[in-house]
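One protein chain omitted, others in place.
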Amino acid sequence: MPEPTASDYDLAVIGSGGGAFAAAIRATNLGKRVLMVERSTIGGTCVNTGCVPSKALLAAAQARHVALDSGRFPGISTAADPVDMRALIEGKRSLVEGLRADKYVDLIGEYGWDLRQGTAAFVGTAADPVLEISGQDASRSSVRAAHYLVATGSRPWAPPVEGLEAVDYLTSTTAMELDAVPESLIVFGGGYVALEQAQLFARLGSKVTLLVRSRLASHEEPEASRALSGVFADEGIRVVRRATVTSVRTEAQSGDVIATATVSGGNEEFRATKFLVATGRRPVTTGLNLEAVGVQVGDRGEVVVDNRLASSNPRIWAAGDVTGHPQFVYVAGAHGSIMVDNAFNDAGREVDYRHLPRVTFTSPAMAAVGMTDEEANAAGIRCVCRVLPLDYVPRALVNRDTRGFIKIVADATTGRIVGITAVAQEAGDLAAAGVYILEAHMTVDQVANMWCPYLTMAEGIKIAAQSFRTDVSKLSCCAT
Amino acid sequence: MPEPTASDYDLAVIGSGGGAFAAAIRATNLGKRVLMVERSTIGGTCVNTGCVPSKALLAAAQARHVALDSGRFPGISTAADPVDMRALIEGKRSLVEGLRADKYVDLIGEYGWDLRQGTAAFVGTAADPVLEISGQDASRSSVRAAHYLVATGSRPWAPPVEGLEAVDYLTSTTAMELDAVPESLIVFGGGYVALEQAQLFARLGSKVTLLVRSRLASHEEPEASRALSGVFADEGIRVVRRATVTSVRTEAQSGDVIATATVSGGNEEFRATKFLVATGRRPVTTGLNLEAVGVQVGDRGEVVVDNRLASSNPRIWAAGDVTGHPQFVYVAGAHGSIMVDNAFNDAGREVDYRHLPRVTFTSPAMAAVGMTDEEANAAGIRCVCRVLPLDYVPRALVNRDTRGFIKIVADATTGRIVGITAVAQEAGDLAAAGVYILEAHMTVDQVANMWCPYLTMAEGIKIAAQSFRTDVSKLSCCAT
Amino acid sequence: MNQKNTVARQLSASGLDQDASLWLPLLTLLAHGDPVDIPALAAATGRSVQEVRLALVAMPDIEYEDGRIVGWGLTLRPTAHRLEVHGEQLYTWCALDTLIFPTLLGTSARIESATPGTGVPVRVSVGPDGATAVSPATAVVSLVNPKDMTSVRSAFCNQVHYFDSPESAQPWLEAHPEGEVVPVADAYALGVGLAQTMLTAEATARAQPAVAPPQQAGCC
Partner (left out) sequence: MNQKNTVARQLSASGLDQDASLWLPLLTLLAHGDPVDIPALAAATGRSVQEVRLALVAMPDIEYEDGRIVGWGLTLRPTAHRLEVHGEQLYTWCALDTLIFPTLLGTSARIESATPGTGVPVRVSVGPDGATAVSPATAVVSLVNPKDMTSVRSAFCNQVHYFDSPESAQPWLEAHPEGEVVPVADAYALGVGLAQTMLTAEATARAQPAVAPPQQAGCC
């Protein structure tokens, strides 16, 4: 066992995603010596395989969809050619590379922290943790730091299903690297990755079947599931709910994947060219040897942290997906800076998820902030809700697409808004507005009476707020 | 002079637009007897010739534009046929009729107030005003009401230009009734109607020239003018600034309209198939005989009202465009209900325009709330601003359209945000969010540190707020 | 036509043997795509839980999962006959049901079934204006004359199929000399007629419409 020595660094960060960068920037700005260790591509999930590439592809697919869907506007006639998947993927790759350079790689030099490419593992003891780094060139080095940050993220996770390992299945990462649009695709899962990938490939031209255990986006309002089911049906996506996939195999002759699922107690076989598993992501902690340094790990491999982001070893912290907390890059970013403030300034900052917005970038998008109806009830809030179908939102009418809704959950006693959910074009921007509403503790009456520009989607928030006191079917344009 | 008699109605409303309806609904809900007098189509400007038809056509033109512009997405190839203008206009007409029925005509019966079709004029005296109504069938009737509301709106206004009256020029109203897309079009004006119509017709296939006296949207931030000039240039719209149109004539041979303008002291001739005048709208008060009942009218024909919306005759009120106040239907709507509260409940409610959002529905849209930089300075606020180009907003990057910006004006002493302007897709929704920020008196630091969903356009507000303390070129994704 | 009319008449009569005042609300609830628990069904029908349980005993084919109903005619449990309504992927026991239920539910629907033997898919869209987009256009539906309706499913449904063409139905016709095949449009007209008979009878039996429109989810 090595003698305790002076630290080589103030902070050693394992990983290079949003949480890692936020911490490294904050610590560097505080004048700390920072080391970052990355075993693979700089930038983590968001920029390389997550938010950025998926939203870039969805934006492209959306442009194509608009061209195929303009028939709802009389007098407008547009068309789309089949997708050139190689060009699309190449365009996505180059966008990702640009952002990776601008927002990650180049910043390391600008801020001036150290980067080592290699695999990190803890050695030493809980009292004296040391990081051992195995370089890609088989080199090895040991580093001591005053504080360590585990920001190793998450990876796609597949449940145990008979035959699955033998099937060459896709994940969202590999699906976004395909060089041809699959003729047909089964998407296994019902969370936001499954939803986005299903619509993406449907819009690129695949015949998509979605196998979902309970309902679409089961943590969100049930109205959201129903609205998205309707949209997906319109786009020719087959959504099979209450499906438990029991086995998967590749048919030798055709090369098709055949999935067998139990659906409401019956059995059905589903067949497609490709099979995409989008059943969630799990923290990446194997190989870190966390137990050796007294860091407790949970059932799903997550680093167990307190609300200040310290692990069970007070010098070892965690940020982002590896904590098992909500998997959003802006959560990881917040974690990174909070962790630094707590480690170096003893700030005692805590993460507050109450008004965390959640967006799924389908189109229409699904977004929410604050509590769902069910969550409010579970929290003991006596509440009252309204669901405003988009048929009442003039912007949706002039867009000739009224699929979706805006739901507001309010405290029945005070009228204070505690949750907003929307399925709408621009729902993400509505959720962003919702953060301000919730942070400012606004009531439905306040929101109902504030200015709001006519013919924006956000006007739906105001109309939904008005619906608490008024029959919206009897609202004239802009009458309050 | 007739003897004062008991009132036939509690409230007589002249006009049937957004302000008129808001007042009639509010008064009816208070149990008041309401008469509405309309000489033309029920519904006023917004639904018949203003917001609704223009935004419906812009939405259709936008779908076409997306199909013509998808080349920015590698791998996506789409195309558009020429516009079938008759079908487009017919589709717009039917949408307008539906909304007019749902949001206006049908409500009259549901609420149960009286409607008379006819032209209204005041007779009697200031102390005893009476409304005389001339029906379309040449019938005449007189009505006494406890209160009167002038909600007669505004109409397009053309400045005195040599030859203009002899030219068969278009206004936004008649342009949206054309049965063919003009080959070329001169749009005279630089306000929001001019901007929207110019882009609409350019996207429908016209070759458009915009003749502007100073700059585009001259009341908004200069950055907005510049950004929109760039967008218009990209779409082949020629924007000629500092142009004073001196004469207009129709060339007999070609039927073209030829406009001569002074441009920076030089002269230039402009030629197009059609000439659209969009130089503003003026209140409609002629024929109302307002002077007879002691109602003061301003230089532009507006009913002069105090902040409670009473005219110089305390029983005669005005609402909406006819007041000369900001020409937005949601202003008219607010006026209508405020006026009723003041007239019948002596509520003393005043109109507060400080956080009034303003949106121009080009694409990218231009939207603003609160003060511009210049207005803040004029108001004596020591302020500090940041202009965030959309190149720093990830949503714009994945959309592959980074034209535009988000500008925040803040009080330098307190950090409180006093104005937000954006040119961006979804700028209208950003302005709606901005209302909540301004109403809640949020500071740039607060907004910089609140949750905001990644890859929404609204995230630009947060990044712009961060830019007050941070060099955004050194921001990693989601690092704060 | 005679044969078909006979089938139709018998079906109508037998359909009403079932307790439509129970069955129609059940259908509506199942169409939401979630298993229906007995108290919910009781609430929807205005009966007591005990009454409902008793009535359900008379419906032997009903499908349960974990004590909740997942199918009766309309089912959440996969069959060869898919019926997509409001984005929900449902199934029916019977090919003909796919053409009856949209009218009962007052909605448009997309249908997909598989030709017995070959598996060739038949796709039908049903809207307010009838059966549109029958693909392939040659598709037919087989019908038999039910004899014993105590189990609708085994007596009748198991013999009603979609075939992609009359030729594909030939082997089935040979095996079922009492059966017939009719074009989809005719089968749809038959289905609509059956549905309307049921709705009328039910409306007469009750003062109010049996099939409530889908409700907005209860708030809080």
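A, B and C label the chains in the order they appear, each numbered from 1.
Assume contacts are C-beta pairs under 8 Å (C-beta built on N, C-alpha and C of every residue); 3 or more make two chains touch, one makes a residue touch a chain.
Computed from a predicted structure; not experimentally measured.
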item: Which displayed chains the unshown chain touches; value: B
item: Residue of B:A27, B:V208, B:V239 or B:A433 in touch with the missing chain, whole complex considered; value: B:V239
item: Sole residue of B:A158, B:V384 or B:A440 that reaches the chain not shown, by the stated touch rule; value: B:V384
item: Chain not shown: contacting residue from B:E223, B:D321 or B:D429; value: B:E223
item: Residue, one of B:A12, B:V231 or B:A318, that touches the chain absent here; value: B:V231
item: Missing-chain contacts mapped onto chain B; value: 215, 222-223, 226, 228-234, 238-242, 263-268, 373, 376-377, 382-387, 409, 412
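Heads up, the rule we're going with is that only the chains that are shown with their structure count from here on.
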item: Arrangement of touching chains [line / ring / star / complete / other]; value: line
item: Whole-Å gap between the CA centroids of chain A and chain B; value: 38
item: Chain B and chain C: spacing of chain centres that average the CA atoms, whole Å; value: 53
